[in-house]
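Here the complex is missing a single protein chain, while all its other protein chains stay put.
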């Protein structure tokens, strides 16, 4: 085992099963993270650069140095159809590591979007391109190309561990990471959960209370809830 | 007096006068808070989940435990036509306590919207439903149902004291709380203020300066303001 | 030299050359700040109050006291066609110093927009007016008129030094300040940069990699980058 | 009822029972807030200006305007032996509202300390005086005396509702507010709790596990906890 | 592979070699993280609860639910001589999950300290016990015991991935994680680095410049640095 995880590009990564990724793309982030048992979410400071942005794909991971986007160019070559670039930074930095030129390059390689725990710029162009980006900040600040990071190593991005090949799904509610090995299982659980929600929605709309639908009254009383007038 | 304010649901609360609430709904948050003497605002971190969200109604208050939305279901039963749910949390937490299912339930009970000093999710659906929500965060993170809070006790929500039955108004500028007892008085003052603003707007548009409109030149000179070339 | 920079209004300021300002207005903030060598940006917490806001003009600077917008009215008189008001506050404060009445006044004087390191309100009206504002916060909280600041002195706004007459450009990516003396030079450099970007965009779209376009492979190898399978 | 709660000084307030205050002073903030059922705490951003600061007394409340400490002088006159000044600000502001001169004045009036949801200065002198202050910030920034706030009205300070006369206790762990009406009850509950803790401490020190002391093993198993090797 | 990583306690973990841990304990966090190539640090918001706190040991990891410290008691049983408890929370929460009773229990089990990406309390007692704790917050707010997390699974704590058995070192500069497999290698590199620093310190003290010691003048000139008078 090497002591250092900087300066490496892993070329062959095991991507999650395409059918599972496809199925996961039908569900929202909230549903998927519930289907996994309420784990796998990035921090809520990760926000879409435009309302309605949505992306689902397999992660090509990038570890950046602060103020330096050299590895974004290295990562471009590793991107394939259906990938999502997932970029973490070695220390907190909100500079604009990514703009419309890199988005054009990433898209040409087949990438579906970018998740970055740092800043991006050219948001007007990115929006016009309909290129989904989820970031911690928007900043016009440019970056240099001087120091090595890595591509396709495990990274911690916005508080979540992402392994290359994992499925990453992002929408208006946030970003969730599904380990490649359980992608199909999670997709199935999400499907079951969503089916279940549809019937609940109808009952709620008809005026039924969660207190009754979930049989909470007895548990609440046992916990000591008191009604006063 | 009980030592503890957790584990209670107050069923009968005195709601602000309906006519006063109706009148207050015509004014913006900035105008209403000025009409009260620049008090009653929640912290500016409270933001609408979609541009243009607006709500005005009588508060049903909810005190939540971190990561636990049990009391949201208890509160649903207490909601009436014209109410706004106002949820505070016993310690800072940005999990997603509320989504489209609860919104469906709240709306079926007559609620007009939600003010919550915590996180919400399913914002795409909530937006499609046109259900106004003002929150401190958006987060896909789900919650449990395990610990008692309370419903319809006085709460501090985003820095503002809210008593059940108070009027709560929220728009793009923020959230303001009007005590039920002075709702009519504040509505009248807001109306007077707004009438006054219309004429000022015309004068400003015509090029008149605030310096002259408000007769500030003398006071400024007395305060020592110096013009240099 | 006076010990104190409060209580002054400078009437005659040297504004950047109109042709240079006009030329700068054609470029985005990211391009302009790159053209200056990656300097001159305000902090990324400065955000437009509506998507797509854009402004370019000569700075009339304002130094505010916390919770006090008196100097905004003093500044209105100093605004000319093509100016942008740039307001800093003597200590951090997110109150709403500016709303639709002042916007009406500023516009009547010829101002094109406002950059303010504090809060604003009436954002619905400001949006309807299409009056571009970039601020650190939105807050309904009103202000008083009691204490002197200054107008048209050098200010530090959101981390950037702004001298009266400098060119200020703001768009979805942030806010950049171009010293008046180098406005033309920066505009020319921005133009050159943008021309250069168009050709790169086409090459990226065609699948060419930044690694090749910028001849990075050798440098990366020298820096020690290793590819593993 | 007046529409406005600014511009008032309430002279006669009902202070909590002296014996109860005295008894509460023996317990830590964590113990007291547990004794109340985990409520009554201010936000954890309130920190002592020196390690080991501790204060317990009856609240004289102050509502400040941003950047303006006029009401601190008004409040000084209302302070009595055993009081703690509790200052909130009408909008977030970290200026230095309080220093060694005011501390000298407050102490001369009998005050035991200050809790302020804003900034203070002269911390070296305040530390030398051993005058306990809990604040959200330290800032040298001075304030003006221009706008009315109030003294001895209910205030929300750092997220907690404080009524004049309530008991306020602060130590290295934070700040807790005990309503005057339940001060004795809470003091008794805190005493019981602390007695209980002493015996537990000894058992923990002897190596007994909380799992056994609190009989958690069965509940954990029921909840589904699995041990794997 | 299970879909869910909640509700598990791993009893047998592979701890880093004791000699390597012992050697690492001689070096500071800054030195160790440099020896690893500038990786492995937790976010700088992790601070010691008292000046001079220092700890080095093998990680027993804990995944907590917000506002719930049940797993701390479960973890106590897994602690051995030389361990450091490392607690992450499933969503951001600053409640006080840990105090002097748990510290007494942990110490009785052989634990050397606690790293927790959440809040702690009883800091006066913990300081008196000389029990090193590094946390993101201090808060008196108590927690409940209702929901399962896990013990000894990989966790992301304050932005760093921690596997059970890894070496964790913390001092006034922050917290660093050394994977168990490279503990000896890192300890050796840290030793080499420190030896090297001693000689540099003497040269700096004698007035030698880094410009000369590191032969930077030529590189700076090449990079374009200009000296002006």
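By letter and in written order, the chains are A, B, C, D and E; residue numbering begins at 1 in each of them.
Here, a residue touches a chain if its C-beta (ideal position, glycine included) is under 8 Å from a C-beta of that chain, and two chains touch if they have at least 3 such contacts.
Everything numeric here is computed off the predicted structure, so don't read it as measured data.
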{"item": "Contact set of the excluded chain (shown chains only)", "value": "A, C, D, E"}
{"item": "Residue of A:34, A:77 or A:95 in touch with the missing chain, whole complex considered", "value": "A:95"}
{"item": "Residue touching the undisplayed chain, where the options are D:108, D:192 or D:228", "value": "D:108"}
{"item": "Where the missing chain touches chain E, by residue", "value": "28-30, 33-34, 38, 41, 44, 47, 51-52, 171-174, 176, 197, 200-201, 204-211, 214, 216, 220, 223-229"}
{"item": "Hidden partner chain, residues of chain A it touches", "value": "65-68, 90-95, 139, 141, 144, 146-147"}
{"item": "Absent-chain interface as seen on chain D, which is shown", "value": "7-12, 50, 70, 72-74, 76-77, 94, 96, 99-102, 104-105, 107-109, 119, 121-124, 137-142, 145, 147-148"}
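The rule is short, and it goes like this: only the chains that are shown with their structure count from here on.
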{"item": "Inter-centroid spacing, chain E versus chain A (mean Cα positions, whole Å)", "value": "27"}
{"item": "Distance from the mean Cα position of chain D to that of chain A, given in whole angstrom", "value": "41"}
{"item": "Approximate Å spacing (C-alpha centroids) for the pair chain A, chain B", "value": "32"}
{"item": "Interface hub residues of chain B, defined as touching at least two other chains", "value": "38, 41, 90-92, 94, 139, 141, 147"}
{"item": "Chain-level touch network, classified as line, ring, star, complete or other", "value": "other"}
{"item": "Contact pairs between chains, per stated definition", "value": "A-B, A-C, A-E, B-C, B-D, B-E, C-D, D-E"}
